[in-house]
Structure formats: structure tokens, C-alpha cells
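One protein chain is absent from this view; the other protein chains keep their places.
Lettered A, B, C, D and E in written order, each chain numbered from 1.
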Amino acid sequence: MRIEIINPNTTKQMTAKIDRVARKYKRPETEITSVTASCGPASIENFFDEALGSVGVLEEIKRGQTRGFDGFIIACFGDPGLDAGRELSQAPVVGIGEAAMLLACTIAYRFSILSMPKRSLASLEELVRRHGLESRCASIRLLDVPVNELDANMNKVTRLLLNEARKAIEEDGAEAILLGCAGLGGLDKQLEKELRMPVIDGVVAAVKLIEALHDYGLKTSKFLTYKPPERKRVIGFPNIF
Amino acid sequence: MRIEIINPNTTKQMTAKIDRVARKYKRPETEITSVTASCGPASIENFFDEALGSVGVLEEIKRGQTRGFDGFIIACFGDPGLDAGRELSQAPVVGIGEAAMLLACTIAYRFSILSMPKRSLASLEELVRRHGLESRCASIRLLDVPVNELDANMNKVTRLLLNEARKAIEEDGAEAILLGCAGLGGLDKQLEKELRMPVIDGVVAAVKLIEALHDYGLKTSKFLTYKPPERKRVIGFPNIF
Amino acid sequence: MRIEIINPNTTKQMTAKIDRVARKYKRPETEITSVTASCGPASIENFFDEALGSVGVLEEIKRGQTRGFDGFIIACFGDPGLDAGRELSQAPVVGIGEAAMLLACTIAYRFSILSMPKRSLASLEELVRRHGLESRCASIRLLDVPVNELDANMNKVTRLLLNEARKAIEEDGAEAILLGCAGLGGLDKQLEKELRMPVIDGVVAAVKLIEALHDYGLKTSKFLTYKPPERKRVIGFPNIF
Amino acid sequence: MRIEIINPNTTKQMTAKIDRVARKYKRPETEITSVTASCGPASIENFFDEALGSVGVLEEIKRGQTRGFDGFIIACFGDPGLDAGRELSQAPVVGIGEAAMLLACTIAYRFSILSMPKRSLASLEELVRRHGLESRCASIRLLDVPVNELDANMNKVTRLLLNEARKAIEEDGAEAILLGCAGLGGLDKQLEKELRMPVIDGVVAAVKLIEALHDYGLKTSKFLTYKPPERKRVIGFPNIF
Amino acid sequence: MRIEIINPNTTKQMTAKIDRVARKYKRPETEITSVTASCGPASIENFFDEALGSVGVLEEIKRGQTRGFDGFIIACFGDPGLDAGRELSQAPVVGIGEAAMLLACTIAYRFSILSMPKRSLASLEELVRRHGLESRCASIRLLDVPVNELDANMNKVTRLLLNEARKAIEEDGAEAILLGCAGLGGLDKQLEKELRMPVIDGVVAAVKLIEALHDYGLKTSKFLTYKPPERKRVIGFPNIF
Partner (left out) sequence: MRIEIINPNTTKQMTAKIDRVARKYKRPETEITSVTASCGPASIENFFDEALGSVGVLEEIKRGQTRGFDGFIIACFGDPGLDAGRELSQAPVVGIGEAAMLLACTIAYRFSILSMPKRSLASLEELVRRHGLESRCASIRLLDVPVNELDANMNKVTRLLLNEARKAIEEDGAEAILLGCAGLGGLDKQLEKELRMPVIDGVVAAVKLIEALHDYGLKTSKFLTYKPPERKRVIGFPNIF
């Protein structure tokens, strides 16, 4: 089976990191194609970034329709363009925020999300509510580190994350930790070892869910909400139309 | 004071209609500038349309920053780009869905939303939930008429709306009716007369709310959620950057 | 247009303060008539005070029906008598708690309410829930200062309020501050300057909402909940009947 | 032990009916004193009636403080004045709506409330929400019969109630029926026989709860919410002060 | 009337304690029969214990059907086997968690639950949600003392409980305290004296509720949820079949 992973931001190093994480846990017969959005911001940290990032996601899902992918992954924890993407595709579309939360529900009573920056609280709370999982979310804990400075400060970031994770465990009752940003890719098993608690990278979770859906032959429902968009005149967006 | 009204779709006739509605109820000293999005779909009827429509909204709000508007109105009931727009602007940004619902709360215990098409149910429910007003919403009733065929079928549409409004009153306990689409502009007082119940057009509601905010000197809070987006590299979107 | 503002408590100095606040932001053509309830407690700080205060409010709304007011404002943050008042009047009736919260929703993702005394927590939580805005309310923070001692201690109270507002911002994620008591009237712009965050006085918010409703010709829905009370024998309450 | 039952409306025949119902199920050693509010409307069917009815309730609870009652019952299903009454009294104060719902929770998974008139829907929904029992309430079904015409039409009302109760069972999943108005007193066992389902009169439920609280020595908590009202100047309300 | 109290764990000293507490507040004519589950764990502190404990409860309720009890009490705060037990019995079945919460609602706006161990948080939260009382629960505070070591450390436990109760009052807004474990039986009035706040033992609350239901002739509804289980082949469980 063939999965396209879409990095909704335009930072190629992040795509490379996402690709590495995905390949580490994919099944041998799964083919991964990771792409960087052709337009959009260098990182997604606020509602404005999300709005622009959605366009890149939709371009790729649209283009991917003719290339026979069996599933699409939106590799940003805020799941930008998720519902719109499902309208465009019958092959399943899964967001990494959604995937991390759904898998977490099967191994922990409550999870905490670690992400950045602090301003994204409202956006992440809406994400949790959108998926209906408020009662399963112990807390959202946010660092004030810019996403694009993560790689240059990985040691410091790891230390800060461990610190917040420990607070989530002691103060909020977290039983699993979700890495709330694709830029934290690759830290899962390291943190898991330190914390002795499940730590979930949504990229992996999404790959595994798409494989699962594919094995069972489940595709996006084309009733009501996710019917294909009506054909109509669109101005601009040359990469989509 | 000067208000910019942004029609998030690219249909100029709809902008003209929105403009007429807004002018009818604005205060004499209020200046209205109505613009059509420079890119996007001809109408907004699904999550995909909303994602594209948001871009046009954000272009206009960005451009409007240098032109001294005292407020912006997003003239589509789904409020596309609302949170992102508030990040871009200190002048208040109000969506017509939000505005209609907030005003309705002061004159009715529960309101019903009439809109189209049927597939937009999930999107409208999320709108209501986003604004926290589930307990005030008696029902969402949807017609399966394409938005771009509204004008050509206004008599039939009016009949269908009256029919649904009456069901909302009798079966759902509606006490006010919200016109859930900018394309229904101008029907408010006609329906109000037939139903003898308040009928609210969100465009008017938004104009009145912006005027109210302006009089009181209230501007978008720049703490936490609506801080300006971080400066960063963005690819594409030449009309924004 | 003519608005009657009803102070539900019987302290005339508070009525004077409310009147000053309202006049400061009203439109030139708006006429304000501020009245003190003819019966009831000197301040409203608990459920018992609210019950008595409602009677004064209803007396005034009833009496106001024959005097051609275009709207009524209940100038106590707990909105005593709001639903009952709407039954009595076709002209809109708006509470200052409701008005502050509704306007706040358009400029901030979450607001905090500052009020007093501590015991009123349950009452304020019910107010927020009644209006359906739990997800928009970051916190309710209460001082233990008696309402009737506010004026004598304004400096100290202002300092305490600033302190609580700062905690609301840092600990609760507040993005706007609501003055949760008519007795705090006049502090809005002073606090706004200190906090550099929107601060809302419900009296102003209510005046602006009534003006907005009036411009649009919206009146209280007389379907279902707010139909006029049935005519029936009533004992006592000579000022109402 | 001595219980005072307060009829919040001013219709003495209804007090007599309430008194009969209460005596039928009280324990031999319990003394019942049933009083009619000295002021207020002839029946309570809307928010306005409730506001006036609360005053009569509070007068009686205040007066009852010096007469050594061990508990007070507010004999109107909307529980008018409940929270305010608890502030006035250390002896428990129980409303018949609350009592009926709490007892129902121990013998049925979901209950339906039968009451009148249709306009009271919002008020009853707030009652259920106030007590936190939305998930236990299968439905609220309302007749459009004026409360003060109940006695003259008891046969017809009984037939209508049976009809609604059967719909509640078949369509809403009701497992117990609550008589949502003190004016329906005495119908419980007759309906129970016809429906073969528990039917609860809140007056009886409240008597039994007060007896239970008294046996265990439980009194109204005087922390936070239900502390005695602060002493202050009050104008009017000669029967309270 | 005759009540059977079932201790779902197999520790006879706890049954003796429960019996003493129940007898202290029962009415003279009420007969109490307290039994220890014939199978199950020595204490109930997790979901596994609850599952095993339910079996013992159901055995006793089944056996009790032929012995003419007028009601059954499940004397563990987690109410194990409550819904299943109601299916087996027309005589009311009340859990002590449920009973404590329902009575608390009539004398306090919000209650806090004190229990142990810390791991039972999820289970207790589900209990509160099952009964629909989230908005009435100020907090759940848990000690990490094993249930079976309570008796040996009563002084220390009492001190710890007082400490948590005080935090519940000051930090969480508790207005009544519920003893969240049958093993804390007998501490109610001692804590009440120290805290000057109502403290409720669920065993007493359940006895009083069963007496109240009996007086009124209310029995478990046999519609829908609590219909008797269908007759079918069952393997094992010789004490039930």
C-alpha cells in the first residue's frame, strides 16, 4: 500500500524528519511518500499559519487523487485541512493529532499533550473538542519555544519537555504523553524511557491507522459531510484547479 | 467610522447584495466598503470551500490594516478565517454567523438557523459549538438548494424557508430565526412579517456589533490567542505578503 | 431612542455612577433614564438579594411599558429578573452581565470576570452557564469586599482588582476582563491602560447592544418563553399591579 | 419533627391539596404545617410568576426561623426561591422539583416530567440543568392547560397526562414519571396503576427527604454559597424585615 | 421494613462497622441485615476489585429476592453492581456513593469526596458522571492509604482526612464532605464537629433513602433498563443460579 504524508509547512528539514519517523515503524510492504507543502508558512503556530497551511495540504490531496495513494496523512498536530481533505478523497485522510489521541485512548485513561507555543492553547483545545475527547485529555502543556528553533535547541527542548511531562503526570494525572508537534519527531522512545510511560508520536500513530484502515478496506464515507465538493468556479489556487 | 465587509466567495452579485443589506441599517456616519475576495470559490458550501475562502478573507484583512478600517466583517455564516483574521488585526473582526447568534441571545431564549445545503450540518454544528451556544440553538434546518441558484429561485426558496421556519417553531421551539447564509440577504423583514417572529440577518447584526465595539473603544485583545502571527518565511500567497 | 437603566438595588449613589458610565458612551441621540429600584436591598451579593432585587426590576419594567422606552437595562451583573422582564416587555431587555459577556466574545477568545464577594461564585457560574458561555469564560475571580464599601475603598479595590486580573491573565488564560459589578463602574479604561487588555463594563456594553437592537428593529420574541404572563389574580406587589 | 410546606402561589385550594398529599405519606411523628404565600400570583406558570412567588416563599422561610421548623418545602415544581431560602435557614430547604428528581434517580435510569404550560419549557430545562440531571431526564412533556383550571378539568387532564406519559415511555425512553406541578397532587398512584410505572409527586418526595435529613442530623451548609445574607438596609418587603 | 446491606468486599470487620453505622441512624421499626459478600476481594480499590465485588453483590441481591427484603444497599462508595442489581430486584437498590451524593445536593451547592487510593480517581469520576452530578462535585481528593490498613491507622487517617477536607473547602469550594469509602464509617460526626460543615456517610444516606422510598411505595421501574434479565443458560456462578 502507498501512503502520502503531507507536511503542511514549507520547511523541508521537517519533512525529512517526519519521513524518518514514519519509515521506522511502517510495515515492510507500506510505501511512504513524504512531501513538503508547495506554499505556506515555515511552521504552523497559530490560526493564521493553519489557514495558509491548509491550502498546501489540499493541493497535495487533490494532486494525490490521480496518483493512486491508499491514504493521506496530515503531519501537523493541529490537523489543518482535515475535514476539507476528506471531502476531496475517498482514500482515508488522517491527521497526526487525531491519530495520536485515538491510539492513546486504548492504552491510557487520560493523556496529556505537550506542544508549543503557549498561544496555541485555544487551537489545541478546539482540536481536542473537535474529536470529542475532552474527558480523555488530562492537560495541554505548552512551551514557549518557536517551532523553527526546535532543532537548534533539542537538548534544551528535551529537558523542558521532560519537566512538563513530569508535571503532567504529578499534577494533571497524565497516563500517556502525546508529542504535540511534528517537529518533536524522534523523541518518543527517548522520553518513554525516561518517563517509563507511553509517549506517542502522531506521525507513527497515523501510519499505523492508515495501514489498519487499508487492511480492512475502510474508506472515507461519502455520505453527507464528506461528499465531494460541488463543482463550481474557483478563482486562484492554480495548484488545485 | 469605516467598516470593511469581506465577501469570502468570489461572486460579485452576492457582494452587492451584502452591501445593500449593510447600508440599509448602518448609522449615517458609518462608511461601508464591501469587497469580493480576490480568490476562492463562487460560493461556500463545504469545508473545502471554507478553507479556500479563508485565504481571500485573510488577504483582505491584511491589506485593510494599512487602510485604517475600524472593523472587518466576514460575510459568510460559517465565519471562515475568523480566528486567523483576529490575529492579523487590532480593529475588531466579526463574523456574520457569530453576530447573528450573539444578538439573537438578547431577544429569544432559543434560535434556529436556516441554511443550505444539507451537507453543511457538521460545519454549522461546529460553528455553534465554537461560540459555545449549543444550549441556545433550537435547531439547524437545511435546504438542499445550491447557494449559487438562490437568486434565480428566490420565490421558491422563500417558500421553502417559511416552511422550515414554521417547523422550527412548532417542532423545535425556535423563538427567533437566523438566516444562515449571506445569500439570503434581504429576506429578514419579509420573513419576520410572515412569521411574526424576529428574523436576523447576520450582516446587519455584524455591522451593529462593530459600531457598538467602536463606540466603546473595544479592540481585539492581543494577549495569548490573538497575538499577531510570528514573523516567518511564507511561500506563495503573494496577495498577503 | 430612549433607554431605561434600572439599578436593582436601592443605593442611589450607585444609580448615579451607572448613569455617568452609560452617558459617557451612549450615542448623542440616545436618551438615558436611570432609576433606582423602589424596593430591595442596598446591594446585591447573594441569591436572597437577587430575589428581592428582581421585584424592583419588574416594577420598573412594568411601569416603563406605558412610558415608551425602546429598551431596558438591568444594571446588576447577575442579571436579576432578566427572563421575567422579557416576558413583560416587547422592547428589548438586556442584563449587564449578559451584555459584557456577549461583547467580550467578539474581541477575546476567553474572558475572566472580576467581582465580589466570594460567596457569589455559584451564582456567577450559573449566570455563565445560563448564557451558555462556559467555554468562553477563563475564570471567575472574587474579592471579599462588600459592595457597599467599594466607594470608600476605591484605591484599595483597584489594587486588588489589578492583582486578580494579572493572575487571571497568567494563570487562567484571560484575554479580556469583565467588571462583574455595577459598583465597579468607571474603572474600565483605567484598568485597561494598566493591563493593556480590553476591560468591559457591562453597563456600556448593554447600552451599545440596546442601540444596536433598536437600529435593526429587533424586539423580544413573543413566542413560547417570553410570551406575556397570563392574566391572573396577584396579591401584593402594588407597584406592579 | 416539624415541617413547613410553603405553597408559593396564593391559591388556598392548592395549599389544601398539597397538605392532603403530604399527610398521606408523612411518618406519624412528623408534624406538617402547610401555608399559602401571603403575596404573589394565583399560580406559577412563567418566569414572572416565579419571581413574585419567590418573595412569598422567602417571607415564610424568614418567619419560620423563629418558629422552630426542622425543614421547609417549596411546593412548586420550579423550586422558586430555593437557593435564597437556603441562605435564610439552617434547617433544610427542599424544593419539590428537586426532590422528585433526586428520588427518581434511585429507581429509574431516566425520568420524564409532565407539566404545564408549554411556555415553561425553558424554565424546566434550567431546573433540570441546575440540579445537574440532564443525562437522567428523558423528556419534558407539557400540556397547554392553565394551572388554575386543573381542578375543574381533572378527568380531561388525567386523560391528557396518560397520553403524554405513554408517549414519554414509547418515544423518549421514560422509566418513571414526575408530576411537574403541585396542582397535579393526588394523581400519582392512579397514574402509577394505569401505567405500571413509578409516578412521583414531588411533595411526597420532599417530605420524605426532609425526614431523612432530619434523622441523620444534616443541615444546610453555611459555608460559601448558603451563608446567611449580609445584614444591610432593605426597602420594602415589610413581611420579611 | 427490612433492609439488607451488602458489603461487597469479604472483610467481616468492615461489615460490622457498616452495620453499626446503619443501626445508629435507622428508624426504630427498620430491620437491618448486614451481610459480607461470600466471594471477592478483601477491599475494593480498583476496577478489577469492583468487577469481582459485583458478583458478590449480585449473589446477595438474587438470594435476597426470596427473603422479602424491602430494599438493598450496596455498601461500597463505587456502587459496584448497582445497575445489574436493579435488574434483579423490584425492591429498591441504592448504592452508598449515589445516596451520599443525592442527599448532599439538598444541603450544599457543591460537595467534595474524600477517598482512597489515588488510582481510583478515574473510577470515582465515572461514578459522579454516571449520576450526572459533575456540576455539583467540587473535587475528589484521594489519600494513598490502603483500605485494609484504615483501621490500624485511624488517627493518622483522620488527620489526613481533615487536612484534605480543609483544602477542599479553601481551594475547591466544597460545602459538604462525603466520606468516599465504607471503611471510613463512623467518622462523620467527628469530622463534622471539627470542620463545622456537613459530613455525609453514604451508608446512613442509603438507609434513609430506602426508608423514604419504602414509605412512599416506590419500587425499581421495570421498564426498559431495569427489566429482569432474560432467562438464559449461565455457566458457573453457583451461588446465583
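Here is the rule we go by: a residue touches a chain if its C-beta (ideal position, glycine included) is under 8 Å from a C-beta of that chain, and two chains touch if they have at least 3 such contacts.
Quantities reported herein were computed from a predicted structural model and do not represent experimental measurements.
When the omitted chain is restored, the residue from A:Leu52, A:Leu88, A:Leu143 or A:Val204 that touches it is A:Val204. Interface note for the absent chain: among E:Arg67, E:Arg196 or E:Lys232, the touching residue is E:Lys232. Check E:Glu4, E:Asp19 or E:Glu50 against the missing chain and you find that the one touching it is E:Glu50.
The chain omitted from view is touched by exactly one of E:Lys118, E:Lys156 or E:Lys193, namely E:Lys118.
Listed for subunit A, the residues touching the missing chain in the whole complex are 25, 27, 83, 86, 92, 94, 98-99, 102-103, 105-110, 131-136, 169, 173-176, 189, 196-198, 200, 204-205, 208-209, 211-213, 215-226. Within the entire complex, the positions of subunit D that touch the omitted partner chain are 109-110, 135, 173. Touching residues on subunit E toward the chain that is not drawn are 10, 37-43, 45-52, 54-56, 58, 81, 83-84, 86-88, 118-119, 121-123, 126, 129-130, 146, 148, 224-225, 227, 229-230, 232-237, 240.
Keep in mind that, in the parts below, only the chains that are shown with their structure count from here on.
Distance from the subunit A centre to the subunit C centre is 44 Å, each centre being the mean of its Cα atoms. Between subunit C and subunit D the centroid-to-centroid distance comes to 30 Å (mean Cα coordinates, whole Å).
In subunit B, the residues that touch at least two other chains are 83, 86, 109-110, 173, 224-225. Taken as a graph of touching chains, this assembly has some other topology, since it is neither a line, a ring, a star nor fully connected.
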